[in-house]
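Dumping the structure here so I can ask a few things about it.
Every protein chain except one is present and positioned as in the full complex.
Every chain is named by a letter (A and B) in the order it is written, and numbering of its residues begins at 1.
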Amino acid sequence: MAEPLLSVRDLVVEFPTRRGTLRALDRVSFDIAEGEVLGMVGESGAGKSITGAAIIGLIEPPGRIAGGEIRLRGERVDNLRPEAMRRIRGRRIGMVFQDPLTSLNPLYTVAEQITETIRTHLSVSEKEARERAIALLDQVGIPAARRRIDDYPHHFSGGMRQRVVIALALAAEPELVIADEPTTALDVSVQAQIIDVMKEICASRGAAVMLITHDMGVIAETADRVAVLYAGRLAEIGPVRDVVQAAEHPYTSGLMGSIPTLTQTADRLTQIPGAMPRLNAIPTGCAFNPRCPKVFDRCRTERPEPQPRPGGRQVACHLYSAEAAAGATHG
Amino acid sequence: MAEPLIEVEGLSRYFDISKPWLNRVLEREGKSWLTAVSDVSFTINRGETFALVGESGSGKSTIAKMIVGLLEPSAGEIRFDGRPMTGTSGATMRSLRRRFQMIFQDPFASLNPRWHVGDIIAEPMRTFGMARGGETRREVGRLLDLVGLSAADAGRFPHEFSGGQRQRIAIARALSSRPEFIVCDEPTSALDVSVQAQILNLMRDLQDEFDLTYLFISHDLSVVRHMANRIGVLYLGRLAEVADGKRLFTEPRHPYSRMLLDAVPDLEMSGRRRKRVEGEIPNPIDPPSGCTFHPRCPLANDRCKREEPRPMDSGTGGAVACFAVEEGRG
Partner (left out) sequence: MSNPDNIPKPESGPDSAPMAAPPIGATQMHARPSALARVWDSDLAYSFRTSPVALVSGIVALLIVLAAVFAPWIAPHNPFNPATLNLMNGFTPPMEPNAFTGETFLLGTDDQGRDVLSTILYGARISLFVGFSAVLFAMVLGITLGLIAGYRGGWVDGLLMRVADVQLTFPSILLALLIFGVARGFIPPAYRETMAIWVLIVAIGLSEWVQYARVVRGAAMVEKNKEYVQAARVIGVHPVRIVARHILPNVMGPVLVIATIGLALAIIAEATLSFLGVGVPPTQPSLGTLIRIGQGFLFSGEWWILAFPAVTLLALALSVNLLGDWLRDALNPRLR
């Protein structure tokens, strides 16, 4: 198998507080292949945004990467000095955040911001950079891009702004785009447009995408593979169709059952009792065990490690480890 | 059987968004108004869940606020159980107020952070003089139990609870005056999906148990489909379509309803090829002429640009405000 574009191994992110150290991410491992769209889902506090922040080296102090490694094309990026990391951000990893206003500087025109990014990272002339910027804006679906490029961000509507952000993220032709809830702040009808644009432009430029969202629907429409996080740990990762339609981890299947859909017929939604534990009260063993309908003794004492499953899927659940198969039947 | 509890007729609300007086004089500008809600009429029957869906600027929250009396309507009338709510005050209004309640979107903002949970839940009871002393405490305990918390939680503060638990507390507060009608303004949009399922299930159980009538406001079509008996689709402050619950999803009539449905991500991965959604919501300060949806509508013609369509009965209890449907172009 070819070397993955991004490889995250046993990543641990900790936040020291005066009441003890909180583990926001606990030994998370996954790969992103070249040109692949990896969805990252989980509830608030599961650690999905922190995973993205760790990859681009933007974890807010006092939080820190306390273990594991992150490799971009085999080269470690988790221990780089800040200025080396700055060169990678923007050039090799592009970013799209939830609120387009935080990614755009209100004092500069769109043209200035995009050409600056292009010229910082690529050696092209001013004129060439501008032409590229116009082509990019055109590609993300901004009508009359040649005319609108000299507008300021506040001249654009919310959906158009997010398109500009996507153009900006792709300006330096990065290999990977990390999109953190890129559609959450947008209206339903605009959300669909932005998903389409992201999918198309990243595919046409061969950029891989790590799509962080709480919305399973967005993942189902966009991602090739999906990783499900729970309480800072990886519960399940695999091809999106398998995970969405036949989840193996009890948390994933509970999560899927709790989403109302346009075709369901049941009167009641499946619900997982309880709530995700706070980081300072993660139960021993499997973090999901107090809420799990299939819990058995081993779940309460021993943390399950991700098990390879058929179809390139991995599931961190004792139900799928060979020795426990017998125990599971009376769970 | 279909006995109306809430009747809304010709409801409108304008907001004055003019610059300060001095600026207006200096810049020779007149007053400017934003039409948040324009001529909206609907009926909510006793025991049903009526949903209003719409995107930002659709006026759904403004309608909710007018119904519970947080905002005065600029025009139109709201009747509760046959009695007009606009212009009513004093003891009559007080007796009406007891019968309706509201659940808000943000469970972190809807509970006073300085109050004990018990006092928060008891406030409606105390305001309407429905219980005192030990009776209040017992009643609070019963309500907490009802929403899946424990009576001991009454002595805690809101910050000790998770988002879902807080929404349960808000529901307990809403139930404490034993209302018949509850306005739910995006009650689950701030919650995670697994918690959303718990809250939606709880709301349905409570509806069955207490024969509640809900006005359910949401931007999420799948949630609305799950909860509502009838649905009103709002676009820029106007009611585009009113339809029977499931029918909106099987036979959407208004082009905007169809577009909204097309925009819902396909979780079933049926491979359904979505129609491209066009355009964005116009600025409500300066809405398009005629039918406000015409710039985004695939069926629009000249008439749509000039005239504003009125809701027309579409049979089976629904109504559609669209010339294309009227003329059979859709």
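Following the convention adopted for this analysis, a contact is a pair of C-beta atoms (placed from the backbone, for glycine too) under 8 Å apart; a residue touches a chain by one contact, two chains touch by 3 or more.
What you see is a predicted model, and the numbers here were worked out from it, not measured in a lab.
Q: Of B:Leu149, B:Val193 or B:Leu212, which residue touches the hidden chain?
A: With B:Leu149, B:Val193 or B:Leu212 as choices, the missing chain is touched by B:Leu149.
Q: Which one touches the absent chain: B:Leu11, B:Val40, B:Val53 or B:Val68?
A: Going through B:Leu11, B:Val40, B:Val53 or B:Val68 one by one, B:Val68 is the residue touching the chain not shown.
Q: Just to verify: which one of B:Lys19, B:Arg94, B:Arg142 or B:Lys305 makes contact with the chain not shown?
A: In the complete complex, the chain left out is touched by residue B:Arg94.
Q: Can you list where subunit B touches the absent chain?
A: 65, 68-70, 93-94, 97-98, 100-102, 104-106, 109-114, 120, 123-124, 127-128, 147-150, 153, 155-156, 160-162, 164-165, 168, 170, 173, 177, 198, 201-202, 205
Everything below uses one rule, namely that only the chains that are shown with their structure count from here on.
Q: Centre to centre, by mean C-alpha position, how many angstrom separate subunit A and subunit B?
A: Centres of subunit A and subunit B (C-alpha means) sit 32 Å apart.
Q: In the complex of these two chains, what residues of subunit B are touching subunit A?
A: Those residues of subunit B that touch subunit A are 55-56, 162-165, 192-198, 200-201, 204, 219-223, 225-226, 249, 259-269, 274, 276-277, 280-281.
Q: So in the complex, which bits of subunit A are touching subunit B?
A: Touch list, subunit A to subunit B: 43-44, 157-160, 187-193, 195-196, 214-218, 220-221, 240-241, 244-245, 254-255, 257-264, 267-273, 275-276.
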